[in-house]
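One structure below.
The complex is shown incomplete by one protein chain, all other protein chains being positioned as in the whole.
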Amino acid sequence: MRRRDLLSPGFIYYALLTLFLYAPILLLILFSFNDGRSLTFPLKGFTLKWYEELLGARELLDALGNSLVLGLASSVVATALGTLAAIGIARFNFPGRSAFLAVAAMPMVIPYVVLGVALLILFKTINPDAPLSLWTVGVGHVVINIPYAMLIVASRLAGFEANLEEAAMDLGLTYWGTLMRVTLPISAPAILSAFLSSFTTSFDEFAVSFFLIGTESTLPIYLYSQLRFPSRLPLVVTLAALVMIGSVLIVVFAEWLRRVGQPAARKGDL
Amino acid sequence: MEHRGRIAVLMTPPVLWLVLLFLLPMAIMALFSFRAGTFGAERDIFTLEHYREFFQNAGFQRLLWQSAVTALLTSAFSILLAYPIAYFLAFRARSMQLTLLTILIVPAWTSYLLRILAWKLILGSNGLLNSFLLSAGLIEEAAPILLYSRAAVVVTLVYVWIPFVTLPIFSALQRIDRSLLEAAADLGCAPWEVFLRVTLPLSLPGVVAGFFFVFIPTLGEWVTPSFVGGVEGTMYGNLIQDQFVRALNWPLGSLMSLVMLILVIVQIFIFSRVVRLSDLAGV
Partner (left out) sequence: MKNDRRVRVWRIAGLLLVIALLVAACGGSAAPVATEAPATQAPPAEPTGPLVLLEWSGYELPEFWQPFADRYPDAQVDFAFFAEDAEAFAKVQTGFQTDLVHPCSSWWKLYVDNGLVQPIDTSRLSNWSGVRDELAVEGQFDGQQYFVPWDWGYESILVRTDKVTEIPDAWADLWDPQYAGHVALWDSGESNHAMTALSLGFDPWNTTPEQNEAIKQKLIDIKPNLVTYWVDFTEVPLLLSSGDAWVVANAWPDAYVTLLDEEVPVEYIVPEEGRLGWVCGYGISSKAKNVDLAYEYINAAIAPESMAALSNAYAYGASNADALPLTDENYVKLLQLDQPNLKARTVFFQSLTTEQRELFTSQWDDVKAAP
C-alpha cells in the first residue's frame, strides 16, 4: 500500500470499523487491571492480581490448551474435506452434484444445539460405554465447518479457468500433480481463509461442545460455567484480555516474518 | 461420467463424513419429533402430540416470524457494513491484504460471550456511553441506551458478524478478473458505473453467500437475545434451547428445529429459482 492510500476513504473506513470491533475488547483489557470485582465504572485502581491468579488457575489453562488443539485439528480436517469437496463440485459434473451441494450446506442451517444432541444420540447408540472426549467434540466441529470451508474455496476456484489446469496437464503433469502445483497454490488464500474461519468458529464454539464433551473442558465451556459465580468474573475477563493480546502478538509476529522475507526492492511500498 | 476415478477420490471422504456424521444424526433427530418423551419408557412411544402442540400455538409462530425479520435485518446491515471493507481489501490493500484481513478476524478469537458482556458495559446505565452523554449534558439521567431491546440484538449481532461476512465477499471480489474492469473503463464507464455494472454483479455470489452465512445462524440465535434482548428481544432460538436444556423436551425441540430447517430450505429453494443454486458457491 502506498502512503497516500492510508488517507483514502477505504482505509479510513477500515480503520474506523476495526476500532469499533476492538473497542469492547480494549475495554475488557482495561478491566483486567481494575481492582474490583464488578465490571462497572468508575474504575477502582490498578492491580495485577488477576493476572497472578490466572497463572495458578490450572483448569482455565487446560481449557485454553484444549481449545487450541481442538481448533487446529478440527480446522485442518474441515478445510481438507471442504477443499476436496470444493474441487469436486467446481470442476466436475456428476449425478447428485446439486444434491450434495444442498446437503453439504445444511449444517449451516441446523441450530448447533440440535446438531450436538443428534451426534450425542448417535454416539451413544453405537457404543453406550464409549467415553466422550475432545475427539467427539472435534467430529461435531468438523461437521459445522465443512460447508463454510467448501463455499469459500469453491468461490475462489470458480474464478480461475480450468484452462490453467488443462495447460499444466498438457505440459506433462498428472492430474494430482496439477492439483498440488497449480490449483492448490492459486487457491491458497481461500484455503487459508477457510482455515481461519473454521478455527475461529471452533475456538469459540459452545453449543455442540457442551453435549459432546467428556471431563475435559474447552475454553467457551469453562467460561460459560464460570459465569455462574460473580466473584470469578474478573479472572475470566483477564483471560479474554490475554487471548486478545496473544492473538495480536501472533499476527504482528507473522507480519514481521513476512516483511523479513521480502526482497529489498519491495520495501519502497509501505 | 468422465474422470470417475478422480471424482471418487475427491468426493468420497466428504460424502462419507457428511452421510455418517450428519445425515444419520439428523434422521435420528427427525424421528425424535415423533416420540412421546425424552427418556425412558416414554421415548419408545410414538405420537403426533407435539405437532399438535406446536401448530396450535400462535405465540410460537409469531416468534418465529419475528426472529426471521431480525435475522434479515442483521444480515442486511452486516453486508452493507462489510462490503466496503471487503472492497478495500480486495482492490486497495495489495500486499497488506492478508495482514489486514487477519487483524479484522482477531477480535473474533476473543470469547463471543465476553464481547457481548463488554458491549453491555458500554451501553449500560453506568457505561461509557452514558457517562459521556451525562458529562456532555446531553441527557439528565442515565438509562440503558440501546440495551434490552430488539434493536440491541441486531446491533450486537452485526458487531459479531462483520468479520465473518467480510470473508466470502472478499473472496468473491478477489477472483474478479481485473481485465474486465479495465475493459469497462476503456469503454467509457465512470468508476461508479464500473462498480455498479461489473464489480457488484460479479461479487453477488459472495454477497449471497455472506447473507446466508449470517441469516441462518441468526435465526437460531439464543445467546445474544438472552444477554441484550431484554423482554421484547426474545427469539425463536431461545425457545428451542429451553426445550433441549431446561425443559428436557427433546421431541418438541426437535420439531421446532425441523420447522425452522424446512423454512430455510424453502427459502434457499425459492432463491435458487432466481439465482442458480450453483451460483451460490460461484461454481
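The letters A and B name the chains in turn, as written, and every chain counts its residues from 1.
Criterion: a residue touches a chain if its C-beta (ideal position, glycine included) is under 8 Å from a C-beta of that chain, and two chains touch if they have at least 3 such contacts.
What you see is a predicted model; the values in this text were computed from it and never measured.
Engineer: Which is it among A:Ser202, A:Ser217 or A:Thr238 that touches the chain not included here?
Structural biologist: A:Ser217
Engineer: Taking the full complex into account, what residues of chain A touch the chain not shown?
Structural biologist: Its contact residues with the unshown chain are 36-40, 58-59, 61-62, 64-66, 68-69, 72, 120-121, 124, 128-129, 131-132, 185-186, 188-189, 192, 195, 210, 213-215, 217, 221-222, 224-233, 246, 250, 253-254, 257-258, 261.
Engineer: For chain B, which residues reach the chain that was dropped from this view?
Structural biologist: Contacting residues on chain B, toward the hidden partner: 37-40, 57, 59-60, 62-63, 98, 120, 124-127, 142, 144, 147-148, 226-227, 229-231, 234, 238-239, 242-249.
Criterion: only the chains that are shown with their structure count from here on.
Engineer: Could you grab the centroid distance between chain A and chain B? Build each centroid from C-alpha atoms only and quote it in angstrom.
Structural biologist: Whole-Å distance between the two chain centres: 16.
Engineer: Mind pulling up the chain A residues that touch chain B in the complex?
Structural biologist: Checking each residue of chain A against chain B gives 1, 5, 8, 10-11, 13-14, 17-18, 20-25, 27-28, 31, 39-41, 80-82, 84-90, 92-95, 98, 100-115, 117-119, 121-122, 125, 139, 142-143, 146, 148, 150-152, 154-160, 175, 189-190, 192-193, 196-197, 200, 203-204, 206, 219-220, 223-224, 227, 236-237, 240, 243-244, 247-248, 251, 254-255, 258, 266, 269-270.
Engineer: Which residues of chain B touch chain A in the complex?
Structural biologist: My answer: residues 1-3, 6-7, 10-11, 13-15, 17-18, 21-26, 28-29, 32, 81, 84-85, 87-89, 91-115, 117-119, 121-122, 124, 126-128, 131, 159, 162-164, 167-168, 170-172, 174-177, 205-206, 209, 212-213, 216-217, 220, 223, 237, 240-241, 244-245, 250, 253-254, 257, 260-261, 264-265, 268, 277-278, 280-283.
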